[in-house]
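A single protein chain has been omitted; all remaining protein chains appear in their positions.
Chain IDs A, B and C follow the sequence of writing; residue 1 opens each chain.
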Amino acid sequence: MLIVMKTDATESDIAEVERLITEMGFRPHTMPGASRTAIGITGNQGPVDVMPFESLPGVAEAIRVTKPYKLVSLDLRPEKTVVRVGDAEIGGDELAIIAGPCAVESREQLFEIAEAVRRSGARFFRGGAFKPRTSPYAFQGLGEEGLKLLAEVREAFNLKIVTEALDESGVDLVERYGDVIQIGARNMQNFSLLRRAGRSHLPVLLKRGLSAMLDEWLLAAEYVMAEGNYNVIMCERGVRTFAQHTRNTLDLAAIPAVRRISHLPVLVDPSHGTGKNYMVTPLARAGVAVGADGLIVEIHNHPERALSDGAQALTLEQYEQLVSEVRAIHDVIAPAPVS
Amino acid sequence: MLIVMKTDATESDIAEVERLITEMGFRPHTMPGASRTAIGITGNQGPVDVMPFESLPGVAEAIRVTKPYKLVSLDLRPEKTVVRVGDAEIGGDELAIIAGPCAVESREQLFEIAEAVRRSGARFFRGGAFKPRTSPYAFQGLGEEGLKLLAEVREAFNLKIVTEALDESGVDLVERYGDVIQIGARNMQNFSLLRRAGRSHLPVLLKRGLSAMLDEWLLAAEYVMAEGNYNVIMCERGVRTFAQHTRNTLDLAAIPAVRRISHLPVLVDPSHGTGKNYMVTPLARAGVAVGADGLIVEIHNHPERALSDGAQALTLEQYEQLVSEVRAIHDVIAPAPVS
Amino acid sequence: MLIVMKTDATESDIAEVERLITEMGFRPHTMPGASRTAIGITGNQGPVDVMPFESLPGVAEAIRVTKPYKLVSLDLRPEKTVVRVGDAEIGGDELAIIAGPCAVESREQLFEIAEAVRRSGARFFRGGAFKPRTSPYAFQGLGEEGLKLLAEVREAFNLKIVTEALDESGVDLVERYGDVIQIGARNMQNFSLLRRAGRSHLPVLLKRGLSAMLDEWLLAAEYVMAEGNYNVIMCERGVRTFAQHTRNTLDLAAIPAVRRISHLPVLVDPSHGTGKNYMVTPLARAGVAVGADGLIVEIHNHPERALSDGAQALTLEQYEQLVSEVRAIHDVIAPAPVS
Partner (left out) sequence: MLIVMKTDATESDIAEVERLITEMGFRPHTMPGASRTAIGITGNQGPVDVMPFESLPGVAEAIRVTKPYKLVSLDLRPEKTVVRVGDAEIGGDELAIIAGPCAVESREQLFEIAEAVRRSGARFFRGGAFKPRTSPYAFQGLGEEGLKLLAEVREAFNLKIVTEALDESGVDLVERYGDVIQIGARNMQNFSLLRRAGRSHLPVLLKRGLSAMLDEWLLAAEYVMAEGNYNVIMCERGVRTFAQHTRNTLDLAAIPAVRRISHLPVLVDPSHGTGKNYMVTPLARAGVAVGADGLIVEIHNHPERALSDGAQALTLEQYEQLVSEVRAIHDVIAPAPVS
């Protein structure tokens, strides 16, 4: 159920609708938009009676939602969500670029890379302090120490920190040191983690699972939003297929597919999406050309010495070239209708 | 690294090896076997010096492990692990059958189904109290109330309870009310959850992820074992492919594949593996014929009224027929070498 | 459109219906069954007028077919098709076993293997004279010379020859020397080849394509049948997925899935379906347990010297053991309803 307010509805009209929803035992999700505000309802079992709403002042219409998702949908918010992170944003006019190493390894490493990221004009820095590794015996990240180093980068370079939380206590830590909570592909359907991220004040970058259907991915975002956190950023990072010339198969059609259904911004991760250094830049160009709101890219000052995923990390020079190429493409397609 | 003891090594020989490993700052994992005991070592970064071990009394040889997994491997334990759950077992001579509803719905439902399970001679009862649902708006299970009902079933029917934990606090609860902790397909690489289960005294039933490679699945088991819990049961439940005549594609070749590498028992889940009632029994037969140690099957007294997964649940009559068919096949293949 | 005749319809009633169909410019496909004859109609664009048929003597009813396939369907023939090949058959009570080498290499090789096949009680011999090889530089088979050797095997051992045709001229040759035309996975949608096979008097063994959906496979059989050749044998041989522990992922659920829709017999190929010697026998057991009508298995007197696919070929001893195991399972499940 979705209550669409009239263009001229007042704050108190909206508050009244919210109050009624709460009284019914449900939860209101208010989404102000450019031309009108809509209010999603969750917590109901079965259909909600529309009658009481239709007579309230300021209500334009009450719409039954037949799709499995409610809050991620364009029905609720017809214009794209712009996620604000301090003075930076994702989903706006500017191409968002998140760059940094796979794993936090040392202050020296971080600062050298961060210098290149700042120089490129990107606003976001990535780096994992908790690494989800296939083997229990592989390097698992520096943990809280790594987060502290990321916080230093934030201070020193005014870059926003995007970093992964593997579990609920990890979210606590990211809230302390970071700016955007990354939920990794393997955790896309870790519903307890999604709910915890949904109760955070930080935006959530939600990677697509390795074999996630479109609906499953959108519903994972819905889990976060249903808890009240509406700042979700989708990220296509490749899916698992029979193909072996790449580590994953980057499914760029997912970008227009999400866009057709949802107001959430969508990024592309050409690093995990290919797993091969020489493919990252071409696929980054393709990601921007297809209409993504930005990129998340792994770079390293010494890829050959990286503690994880060195094969896909760009050198700082390659990264600089990538930024220049994708900006040129963004400039060309930005004025055009996005799809 | 793996220390193989001589056949006639004494308890104190073994203790001495364990002590040395601990002194080195590593962790010993002692696996007694039919003909010899082997001791796995974890916690090392890089190779361990073999010299000190080779001179200890009772040590037959020290073996370098070059595969990514150590504790799950036949190198460590050449004979199959038999997981004991009270007076029942999985991996022994008898075919293990776990049956019950997808979700715990009510005492009446559970007791009627449990009656049929006990009558069939199966020793394990399944039922979800915490359900991992794609949508936040779908029925999420009865929670702790559901677990209490399962504990009643245990008392009343002497059936061992197999039930899913979705997060670390869920493991606490399963430890209180259940007998085997199920880790679901979507959580196969939820490493925090795996580690928590690895610190439990209960056996762990580890479902294969929807797009898990063989090594990833074995390494998920390794996460559990590396924490000291050696009672892991693998469960093939179908993987995601292009095929649409089933909900998942049941990959029965995974059973001999696991067996060739690992000592852990392996089950087949023909219910999730097909998602269609009429396919469950044929695929259950196939699972037993391929050499699985048992089955986990969804059954319901009223499939058409099931709160989740009704389309794949067998009726109690169909279940009885299934048990009779798979036992007949097990009798035929059991004397033969399993592959 | 499908005309179902009454149980007591006479030959001349049937002939009258066929005449009317032909007069309309369409093609009748008459399928006699245990309890009644049905006549499929192909060649129509859009719906056929049922009126003229309903008034003919002996007609029970005229049924509109809404599925994409007509002739493969249980609607046309409710009981399973038994494909007769001389004095042998596929789809009847006995388990059909087709065994032989991947490729015909020499008379000595063929005769030594054929001796083992005959000894096992199998009635069919396989061997490729034209090999579809990924590389143009790999061994492509002995061609017509190979077919002549197969014809010698047929004479000497009274085994029916199953051999692949890669193109239309290949069908001409198989008609001269063989008994069953095999259409390989890569040619499952080679529609010109399917049509040519549909005009043959020999039965067609139709392997499932590497990424074929169920409907595509059934419609490939429909291509053959629409030309008038109703002796089609389906064969599941594994599909391509992300999994790498096998060469292909054997999709045994395809067997009950075909059976639910079609009257055509279905075989399982555990050799290509796994690509690994040690998995062939377990998966052969599973294939029989799931309800397949038979198996096609690659065997070799010297697998280590095989010119192609040696890694999956069974030795003659392993094959003997396989036959004994699958017969035991077939004996157990045959009396039971097949699914």
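In this section, contacts are C-beta pairs under 8 Å (C-beta built on N, C-alpha and C of every residue); 3 or more make two chains touch, one makes a residue touch a chain.
Because the structure is a prediction, the values reported are computed rather than measured.
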| item | value |
| --- | --- |
| Hidden-chain contact residue, picked from the options C:53, C:177, C:223 or C:319 | C:223 |
| Contact residue for the chain not shown (choose from C:31, C:76, C:110 or C:166) | C:166 |
| Residue of C:35, C:66 or C:134 in touch with the missing chain, whole complex considered | C:134 |
| Missing-partner contacts on chain B, residue numbers | 240-242 |
| Where the unshown chain meets chain A, residue by residue | 211, 213-214, 239, 241-246, 249-257, 260, 273-274, 278-279, 281-283, 285-291, 325, 328-329, 331-333, 336, 338-339 |
| Sites on chain C contacted by the missing partner chain, in the whole complex | 42, 68-70, 132-137, 166-168, 170, 186-187, 189-193, 210-211, 215-216, 219, 222-223, 226, 239-240 |
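Here is the rule we use: only the chains that are shown with their structure count from here on.
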| item | value |
| --- | --- |
| Same vs different contact residues, chain B with chain C, by half of numbers used | same |
| Distance from chain C to chain A - Cα centre to Cα centre, in angstrom | 50 |
| Residues of chain B touching at least two other chains | 211, 239 |
